[in-house]
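My questions all concern the structure below.
With one protein chain held back, the other chains of the complex are shown just where they sit.
By letter and in written order, the chains are A and B; residue numbering begins at 1 in each of them.
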Amino acid sequence: MKLKQVLALAVFAGSLQGAMAWTITGAGSTFVAPLMQRLALHFKQATGNHVNYQSIGSGGGILQATKRTVDFGASDAPLKPEELKRRDLIQWPDAIGAVVMGYNIPGVGNYQLHLTGKQICDIYMGKVRYWDDPEIKATNPKLNLPHIPITPVHRADGSGTTWIFTNYLTKVCPAWAQKVGFDTSVAWPVGIGGKGNEGVANYVMRVRGAIGYIEYAYFKQNHFNVAVLENKAGWWVAPTMQTMIAAAKQANWNEAMKHDFYMELPNPPGKYSYPIEGPTFALLPKGKNTNSYVLQFYTWVFNHGDADLRALDYITLPDFVKKDIMASWKKQGLSW
Amino acid sequence: MIELKDSGAISPVSSMKRNGKVGNTLFKIAAFTAAALIPLVVITIFVVLFIEAYPAIKVFGVWHFITSKSWDAVNNHFGAFTPLFGSIYVTIWAFIFAAPISIGVAIFITELAPHWLKPIVTTAIELLAAIPTVIYGMWGLFVLAPFMQNHVEPWILNHLATLPIIGFLFNGPGIGIDTFTTAVILSIMITPFMSSLIKDAFSLVPEVVKESAYGLGATRWEAIRKVVMPYVSSGIFGAGIFAIGRALGETMAVSFVNGNNHNPGSFLDMLSLLNSVTTITVTLADEFTEAESHLYLSALFYIALILLVISFSTLAVAKFIVWRLERRWKT
Partner (left out) sequence: MENVRIKSRVLKSNVIMILSTLAALYGIVFLGWILVSIIYHGYEYLNLDFFTKDPVPPGMPGVGGLRMAFIGQFIITTIAAFIGTPIGIMAGIFLAEYGRGTWWAMFIRNLADIVISMPAIVIGAAVYVVLVAPLQSFNGLSGSVALSILSLPYITVATDEMLKLVPKEMREAAYALGAYKHYVIKKVTMRVAKTGILTGVILGLARMAGEAAPLLFTSFNNDHTTFNLLKPMATLTITIFIYATGPYHEWHEQAWAAGFVLTLGVLVAVIIAKYLVHGGSFTAPFMYVARRITKINKG
């Protein structure tokens, strides 16, 4: 009896939702999750439709979009055109974000620790094991670094933040390029794994001596300290709106558009460019009956979402890129 | 034990026959189908996992897969050694921590506790068994891990890590997110199970047997050690097997505090209690929805299959041993 009632209720509620509003489920990148959750809330307020975004990691976004278990995926690791073809996906960027190096060292405050690419590499290779190592002291002569072990925190799940971070390490550190490489998940030489940007941030905040790479918005919403980094031009840059925009300007969109928006942004040139940064992408599983809802949502994001992006310090895409994205949907024969 | 309250009023014969033979057969078929579902589901799970794991089995084989330490999505090379070792290793430690405590609790409840206290302790232990494992995990992360990092592990690092021979067990960063904390959480989780089961075995020992031991002038411990223990040793064995099965298969209590570390360094580093590890269950929880390549996902199904086989065979072997012993005993 009761089962029937529950089912009837479910069907009723389902049909009610169908008549009035729709729900789509997206999953993937934890890098973009704070933004997606915020956009989803405002989208609901504006249109009444629901977007359920689950922060499971970019690797998850790619896999679940490919398996078509979600209506759209999100990944900060761009897929190459041949990969997109194989997986039957469409890809476009929706925002640009930066990756910060968060740390938890007693007595060292925000923007105080200065790190070069090589130092970060050596920490994650397990070569530098204590915070008072001479290599770290060299760029931080004034800091009183304690003799406590460094606990590098990395992602336990497949992650686009990992892709951006390891892509950066590959570019600045030959040893890393040779031994580890870059991808959404790699064979980490050392460190503990947190689930999602959320998990890494949580570990960095809880574990004394920890360092981790985390999306900028998580730094904005939580209270941990982040490092000043040396960029390609040899300048020290803190992650700020200004340095992030400077880096984003180095993106070569015209070239990327020819390759389904595939681009490797980390370690860009420019005096003021923040070095670890990249666009984040949406993945559409072609042919799912919810395609048009997803495109309606993203059209709304491109037209009305910039304020939300800025509120969380993501960099908005240039207008000509947005236009080109929407034109590319049409070219693919999609309507919404 | 169980109080049978309702003896069941038997209605007149005529109404008993109302449903007739057809109902009888239908009922039997329904009961049979339900029972048959159990092997069916188990076989399905095995088959599904095997099919999904097959690509990885084909590429990595069996021996190579379980002995290889590399878990490398970039080069598409996967080996199960680290999570497999982690699962078994934390289980062993959890068992080492939990077993003496559980026996102690069982002895306390059956032999020592005053009458009024028995039901209270018994209930408390049962409640502990019922607490959802995700709660153990959350509590471990928020309460136990900081406690370990700030109070317990610094002491271990200062006093035990320098010991000769066994010092390697205590050498590590000591951040509270490690094998030690994981094993403690797991041991708290399985202790109520083990002690309930051991207590149950104790209660099956006839009072006469114990009394005759006391009559011969045995101390309490001697009575337990010499008279009760032989009686309940297989009960403790059964309880232990159960606890091990639970600890091996646990995901939530482990994933918060074990550090999810696929590369714990050398084998000696992996043995350290203060180092982080990963287990099969945690690897699955973290990576299953996220493995983007076909082979990667297949490797995850492969380790799931390995875990299932281990958990299955642990209990099956235990049952088989008992069955053999029983047969020998009878003849």
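Throughout what follows, a contact is a pair of C-beta atoms (placed from the backbone, for glycine too) under 8 Å apart; a residue touches a chain by one contact, two chains touch by 3 or more.
Everything quoted here is computed from the prediction, not taken from an experiment.
> Out of B:K28, B:H64, B:H159 or B:H294, point to the residue that touches the absent chain in the complete complex.
Touching the chain that is not displayed is residue B:K28.
> For a quick check of understanding: of B:V62, B:I92 or B:I135, which residue touches the chain that isn't displayed?
From the options B:V62, B:I92 or B:I135, the contact with the absent chain belongs to B:I135.
> State which residues belonging to chain B touch the missing partner chain.
Residue positions of chain B that touch the missing chain: 1-8, 10-11, 13, 16-17, 19-21, 23-24, 26-28, 30-39, 41-42, 44-45, 48-49, 52, 100-105, 107-109, 111-113, 121-139, 141-143, 188, 191-193, 195-197, 200-201, 204, 219-222, 231-232, 234-235, 237-239, 241-242, 245-246, 248-252, 255-256, 281, 284-285, 288-289, 300-301, 304, 307-308, 311-312, 315-316, 318-319, 322, 325-326, 329-330.
> Residue-wise, where is chain A in contact with the chain that is not depicted?
Touch with the absent chain occurs at residues 2-3, 6-7, 9-10, 12-14, 17, 23, 25, 27, 34, 37-38, 40-41, 50, 52-55, 67-70, 194-199, 201-202, 205, 217-218, 220-222, 288, 312.
Operating definition for what follows: only the chains that are shown with their structure count from here on.
> Hey, which residues of chain B end up touching chain A in the complex?
For chain B paired with chain A, touching residues are 70-75, 141, 145-146, 149, 173-177, 255, 259-263, 265, 276, 278, 282, 286-287, 289-292, 297.
> In the complex of these two chains, what residues of chain A are touching chain B?
Residues 27, 56-60, 62-64, 66, 126, 149, 151, 156-159, 180-195, 203, 206-210 of chain A touch chain B in their complex.
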